[in-house]
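With one protein chain withheld, the remaining protein chains of the complex are depicted in position.
The chains carry the letters A and B, assigned in the order they are written, with residues numbered from 1 in each.
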Amino acid sequence: MTTPATGAHAQAGSHGHEPGHHEVSFFHKYLWSTDHKMIAMQYLFTGTALALIGGYLAYVFRMQLAFPGHDVPGYGLVTPNRYNSLVTMHGSIMIFWVAMPVLVAAFGNFLIPLMIGCDDMVFPRINRLSYQVFLVSAIILLASFFVHGGAFGGAWTSYPPLSAKGVYNLTPIGASLWLVAVALEFVAFLLGGINFIVTTMNGRAPGMRMWDIPVVVWMIVIASVLFMASVGPLIAGAVMLFFDQRLGTAFFDPGRGGDPLLWQHLFWFFGHPEVYVVLLPALGMVAEIMAVFARKKLFGYRTILYTTWATGILSFVVWAHHQFIAGIDPRMANVFTITTLLISVPITEMIFVYIATLYGGSIQFTTPMLWALSFVAEFLIGGVTGIFLGASGADIYFHDTYFVVAHFHYTFFPSAIIGMFAGLTFWYPKMFGRMLNETLGKIHFWGTIIAFNVIFIPLFITGAAGDQRRIYNYALFSEQERPGLQHLRELSTIGVIVLLAFQVFFLFNFFWSLRHGERASENPWLSNTLEWTVPSPPPHGNFAELPTVYRGPYEYATPGRKEDYWPQNAPITPIEEGAL
Amino acid sequence: MSAPARSIANLRSVTGIPTARLVTWWVIASEMFIFGGLLASYVMHRLAHPEWAIAASNTNTKAGAFNTFVLLTSSLFAVLAHKAADAEDGKGAAKYLRLTALGGFLFLIVKGFEWTHEIREGFVLASGGFWSFYYTVAGLHALHVLAGAIIMLIFAVDAAKNVNLPRVQCIGLYWHFVDIIWIFLFPLLYIAK
Partner (left out) sequence: MTSHAVSEGGSDAASADHVHHGNYVKVWAVLVVLLIISVVGAFTGIRWLTLLLAFGIAVIKAYMVAKNFMHVNVERRWVGYLLITCLLFLAILFAGVAPDIMKHQGLHWDNYAAKQAIQAGSQENGKHE
């Protein structure tokens, strides 16, 4: 899990342009590198490996829900305690150890220095340290599966007193290991995020003004700012919870002067901006892909920027919509309903901007474009169903039902998974120097998308009918049983199996193309941004000659030009200057 | 490549602020949220629990005041180190950095005596709401003082050779931030009892 596939960089480009450069050992090149591209690969492979684990966990608990009480093939019997651990770890892994490392760390690391025209991050060694801390956090988390009691079973939201007292959660060691792993993951992303912010602010190529920075870079930087601001209070809360677990304090114990609601507030003050941290990079990647495969200038670049800042700021004042029925003051619930409904406006506006980008374009239905289009369609469903949940009145009924689960999978899956595939299929040629197979890519795409909807549309229905979350066997609670819905629960489970099965197409495509894919040119997609001006894959140091930037990243189909694209670093010739 | 030369990105400065100082400001911003979250939680509880005044009356105001004086003085040394660094006086900067670190260690020693006395009296982390917050927030602050002092000593080694002088201002900024946190901790834990 620590090293990328050894074949990945077998065809790395020339290393010889650096003065005094020498061949490095395997250890230095793959395990101890400070090169942002290698660190990106480390995050990518760790994240995707954990995605497979997270997907397996989902398979297990969905099998339990579809066929309760039966041994799950490939796992065994799901006891109540094990069920709690499965859902807790599925959620935690997917958010903290898949979505964030892949979308923010892997793509941020790979793209930012290349897209802004410099050779690496401003602090390459801190970059390396951030991955190492992240790896330790992943190892601790996985180790928790094997301790006495098993992995933490108090839900990824970890509310005390369930999470504070081992007598309640039955996983006391797992609970503390989980906290330590999460805290380390936070440290890793603070280190990495600040590196991204400062690199983008200070390391840009000459001529690259704020308005010439590609949208995906902006998005990852803004996501890093949101993360940095929101995680602070939760780090404080995590320390408090750890002390409650281990040292007998009572920060969250109402019987001894504490308040469990404080944890909830601290958690969600982070938790809500966190979902935007995951959303923004995906939105950015979709923007890049749409401009390239519609051969059209991105509609409203500055609008996108201002909207994103507005969304980011608003995301800090909506958090208690996760706590509407937790016992918060109902008057505060009114406030948070209003802000939550408000935040749907800027996101909707961005969807309109993307659609406007497509309108009148020459659309090429490549695999990355299919992913980008499906992102918009699926996220739309997620956003719209969020309105129901943001209204506190409706939420009283929907909270803790599968309606919520379906809603957040229609937002998280597009962000984390569709975003990941969109980014990977688009930048694979640049990362690995080969082209992916389009046919396999399309089969993978359709299988994944259809299966995804088969999983979650039934859950909207069962949730609206009243199916509660985090119940391991409805048959034990007569008012929960609703046998009429069992076929929907089974359908959802079949969807999971089909979804996981189709990933074989992607994995095969990925590894087969590393060796046998068509060799990629510098710029197979005819894109404008700077990463497409260097060899595929880029050599250490990225640019043989550091570029100067003359224009924004979305000059596609500029009238009067022969080609329909105009790289950012192409100097303006006197003739062109006259023509324009 | 165990200690690569600076990346070219590191040498650029599109914003006009040197990268090291820029990153220091962002680190300070992130720390504001960590301490802010903890302090906000404490203030909410303290305002709501007037009966914590009994426990709080046991904190040693004189020790707290002396420690405040120590940190203020060490901040003076930190900024004098910056002044020396700006004048390319590496040895002077190193001297002031070491004095600042000494102040930090003195702070920690006084805190050590304070806590030893309080623990002997039976007031430990789990002794109640006030004490839980007291040890947690002061402990987190003390960790930052320790880290800062150690980093200062490390930077002083280079500074004495007139190398990496811009770092002196940066660690100074961090130190002043830690001082400002204590400027608020002192009234919160020792005066507003």
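Quick notes on this structure:
Convention: a contact is a pair of C-beta atoms (placed from the backbone, for glycine too) under 8 Å apart; a residue touches a chain by one contact, two chains touch by 3 or more.
Keep in mind that this is a model prediction, so the values were computed, not measured.
Checked against the full complex, the one of A:210, A:355 or A:475 touching the unshown chain is A:210.
The hidden chain makes contact, of the residues A:30, A:218 or A:269, with A:269. Set against the missing chain, the residues A:331, A:516 or A:562 yield one that touches it, A:331. Note that of B:36, B:92 or B:139, the residue touching the chain absent from this view is B:36. Of the candidate positions B:103, B:148 or B:172, contact with the hidden chain is made by B:172. Residue-level contact of chain B with the missing chain is found at 8, 11-18, 21, 25, 28-29, 32-33, 36-37, 40-41, 43-45, 47-54, 61, 65, 68-69, 72-73, 75-76, 78-80, 82-83, 86, 172-173, 176-177, 179-180, 183-184, 186-187, 190-192. If you put the missing chain back, the residues of chain A touching it would be 204, 206-210, 229, 233, 254-255, 257, 259, 261-262, 265-266, 269, 316-317, 319-320, 327-332, 336.
Criterion: only the chains that are shown with their structure count from here on.
Considering their complex, residues 24, 28, 32-34, 113, 118-125, 190, 194-195, 197-199, 201-204, 208, 228-237, 239-240, 243, 247-251, 256-259, 262, 266, 269, 546 of chain A touch chain B. Chain B contributes residues 1-2, 4, 7-10, 12-15, 17, 19, 22-23, 26-27, 29-38, 40-41, 44-45, 49, 125-126, 128-129, 132-133, 136, 140 to its touches with chain A in the complex.
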